[in-house]
Structures are given as structure tokens and as C-alpha cells.
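Read through the structure below, which is laid out as C-alpha cells, and then see the notes.
Showing subunit A:
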Amino acid sequence: MKDSLTLLFRIPAHPDSRCWFLAWNPTGTLLASCGCDRSIRIWGKEGDAWVCKSVLGEGHQRTIRKIAWSPCGNYLASASFDATTCIWKKNQEEFECVTTLEGHENEVKSVAWAPSGSLLATCSRDKSVWVWEVDEEDEYECVSVLNSHTQDVKHVVWHPNQELLASASYDDTVKLYQEEEDDWVCCATLEGHESTVWSLAFDQSGKHLASCSDDKTVRIWRQYKPGNEQGVVCSGTDPSWKCVCTLSGFHTRTVYDVAWCHLTGSLATACGDDAIRVFEEQQLSDPQQPTFTMTAHMPRAHSQDVNCVAWNPKEQGLLVSCSDDGEMAFWKYQRPEVC
Partner candidate 1 sequence: MSWVQVVLSQLNEDVFDENVDEMDLLQKEWKNTMEKRIKEGYTDGAEAGKVIALQQGFNQGYKQGAEMMMPCGQLRGTLNALLSWCHFNEADSTVLSKINNLLDAVAKYEKHLHKQLNSLHQQPHLGDLLHSVEDMDISPALPTEEQFDESTIDKLCENDAGFNEKCCRNSSEVDSTKAEYCRRTKKQEDSEKPTLTLIKEHTVSLLEQLGLTLDMLQHIQELEG
Partner candidate 2 sequence: MDVASCEPDAFEAVFMADERFHSEGYKEGYADGSHAGVIEGRQYGALRGANIGSEIGCYLGFALTWQHLLHKCTDEKHSKKIRVLESLIGMIKKFPFRDPTYDKLQEDLEKIRGKFKQVCSLLNIPSDLRISTERSALTF
């Protein structure tokens, strides 16, 4: 099993600091990293090696917690503990901060672009989730402030092909939002985790959502449309989400991140026990009660907490991870023949 994950490179991406998050651009040619050193680094491949192409240093006063590429790949958004979100415009190899979004009362924890590219979501320790609209002139306008969570909101992610937004919180829940009659509303609350939900990932179809938590588990939620054959109750026309699988007993500490490969369906996790794990859904398993097998486990993938894992969107099996130790690592994942 160990052979299924092999280290390709290890790079001190944010030396003497913490590397918080990694994001691939849509074409998988550039990787952005961010950290406690208040900088964003853009990495590109030169020959066989990944090298730093640019450093975006002058945008934030405090830690940069998360970054997100726009679907067109020309913009990068960064969420910072300085309560702001910066929008960077790519100009050849250079990036310029074109807008600073203000409004959150304190630390911005996450940022995510909707698949259309015209909506952006941010979330904060101030318990709110903001939805912003972008027009052709790069003007950002707040279209909604959602105060549905009762605690710090850790992560936001958009559905891959619908305008459906998901958020994860310190209040142990996941919430889903959609637009209704000119305003955004919380349309579902996913309850089940016993502690902070740190991150979320949709699968390629958007029918499944994976959530990872401080309770050391990963939960898989499945969407059920009204009138479904399985008889899962839905209210009105809204689909309902039900937990169909809980991955427990694998992680020994907080699971900080989960990434669902949209090419292969492999599920990778980043854990506070310094390890990276990969899971595959068992073939022929009941879709209403799927079972997942751990196909790769890399203990001591990093020397400290692993904060993030990200699959390359174009190259199958290329996984990156980053850690509190300031490093990022590139991994080659080989899916076992039988799983």
C-alpha cells in the first residue's frame, strides 16, 4: 500500500513559516501557495522541477489563510487574517492586486469562486459568509451576508456546476446556500460531525460532498432530489443531503483538509497526525451505502500538521500537500489494481 504514494519533490515553499494552503490553476500548470509569512508564491514547472515564478508580497497585513483561482485562471483571490480579501489579476507572469474586499469584522478564513466566475464567496471568524458579485469592469458588489452559522466559519466551497454554496464551521455543521427571490438563503444544514468541520470537497458530479473534521472522521454526504426512489424526505423543491458514509478509525488526529479528484474520484486527506491518506470507493458498493477503502497511507508525510492536499486538475495522480513545517510536497499516486 505504501508504494501507491511516492514522493516526487519537497520544496521549502514558505521557509521559517507555516504553509497554509495550495491551489492549482484550472489548467494545472500553476500552483499557488500561501502562508503565515503574508506572501503568496506562484509555482510553475521548468523542465522536471517546480520553481517559484513570482511572489505576491504586498497585499496583506497578516497571515494569508487561503487562496482561490478564478475559473478563467486570470484572477487569484486571497483570504487573510487582516479581515480583507484581495483580488489579484494575472498579467503574463506578474500579478497585481486590483481590488481589496472589505466588510468582514475579523479574520477571513476562506475564499471560493463559483464555476461561472461571476460570484465569489468569503467566510470569516465573524460567523458570516459573504457572497460577492463581479461585473465586467472588475467591480465587486456584496449581494448577501449570511449569518447562519453560530461560530467561526472555516471553509467555503462551490458546487462544481450549480450555484450552490457550502460552508463548514466551528459550530460542527455544514450549511448549504442558494439564491431565492433575489436573496441568498441557507437551504440545508448538515449535522453529524461531533466537532469543528475544517474543510469540504464536492466530487466531480456534485452529487457527493465530503467533509472532514476535528472529530477525526470524514463524512460523505449524498444529494437526494425531491421524489427520490429511496424515500429520503425533502422539504419542498430543495434537495436533501444525507450522510451515507463515515470514514472513522483511520485518522488519529484532526482531519484538516479533504480533496476529491475530479478525474479519478480518489479522495485524499490531510491530517494533524502529519500523514496523508488516499481512499477509493469500493467498486460494486451500494451507492446508498458506499464503502471506502484506504489505498494509500503516508505517515510522516511532513514533520508537522498537514494543512492541505490538492489534486492536479489535469494530470491524474499528481497530488500536492503542505504543512505547518513550511514545506510543500509533490506526490505521485498510483491507484492499486484491485481495491
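In picking the candidates, the idea was that all candidates are chains of the complex that A comes from, given by their letters.
One rule holds for everything that comes next: contacts are C-beta pairs under 8 Å (C-beta built on N, C-alpha and C of every residue); 3 or more make two chains touch, one makes a residue touch a chain; residues count from 1.
Note that the coordinates shown come from a computational prediction; the quantities given were computed from them, not determined experimentally.
For subunit A in this complex, the touching partner among the options 1 or 2 is candidate 2.
Considering their complex, residues 102-103, 105, 128, 130, 141-148, 183 of subunit A touch candidate 2.
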